[in-house]
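Have a look at this one.
Of the protein chains in this complex, one is absent; all others appear in place.
Let's look at subunit A:
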């Protein structure tokens, strides 16, 4: 199958879904259109609402807030994960002592922390950043830890025989290996940073996409909820695409990605 037919088929899925949605919510073919459009909104109205948001420009403010929160959560969580991950991997005793506590902390569903963070850090962006950090940190931490542990023994012995000291091993062997693991989890960790931001906003805030959806929901404005969800979807897809670009650039030495980008 060539690329064009694939894209054609992908677009077809969207068109069929939208047409079905439109027919169901405006004609009597499936059921009472009033009931259906109350629960599921109308696609045209949703589209109009999104256009209106972008034309007025109000949406940019909310997008900017959510993006800032997600970016801060990602940066702080990743830094923490890399540093602690390295530290634990190089100090097995430390890792063994803290192992049950790390597992316990990771087992906790992070949503329950949102009220605590709101209490500690207020309703501004930092309570959302904190929620995102708790999600991102563990993903990066476990991947970096694994990456340091899983360095091929042959590569490690070879680097030692080439005269590397501890610091040089860290820079030329452990770091690249750990980062490659971290980058392969980039999609997940970036996704979780956005989840943290949106869930935090949803549970209590005055700005952001989560806030927008929550506000619409509280007045049964289903059109607003769906419009918010679609903007959020588009936003996440865009971020994911950027991550793919970064990943292809950074992991050029890895067999799979480089074949796609070089050939």
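The rule is short, and it goes like this: contacts are C-beta pairs under 8 Å (C-beta built on N, C-alpha and C of every residue); 3 or more make two chains touch, one makes a residue touch a chain; residues count from 1.
Just so it is clear, contacts and distances are computed from a predicted model.
Taken from the listed names "NitT/TauT family transport system ATP-binding protein", "Response regulator receiver domain-containing protein", "histidine kinase" or "Protein DltD", the protein name that UniProt assigns to the chain not shown is "NitT/TauT family transport system ATP-binding protein".
Of the candidate positions A:89, A:173 or A:231, contact with the unshown chain belongs to A:173.
Considering A:116, A:155 or A:206, the position touching the chain not shown turns out to be A:155 (whole complex). Although one chain is not shown, part of subunit A still touches it, namely residues 152, 154-155, 157-165, 168, 172-173, 176-177, 180, 252-255, 258.
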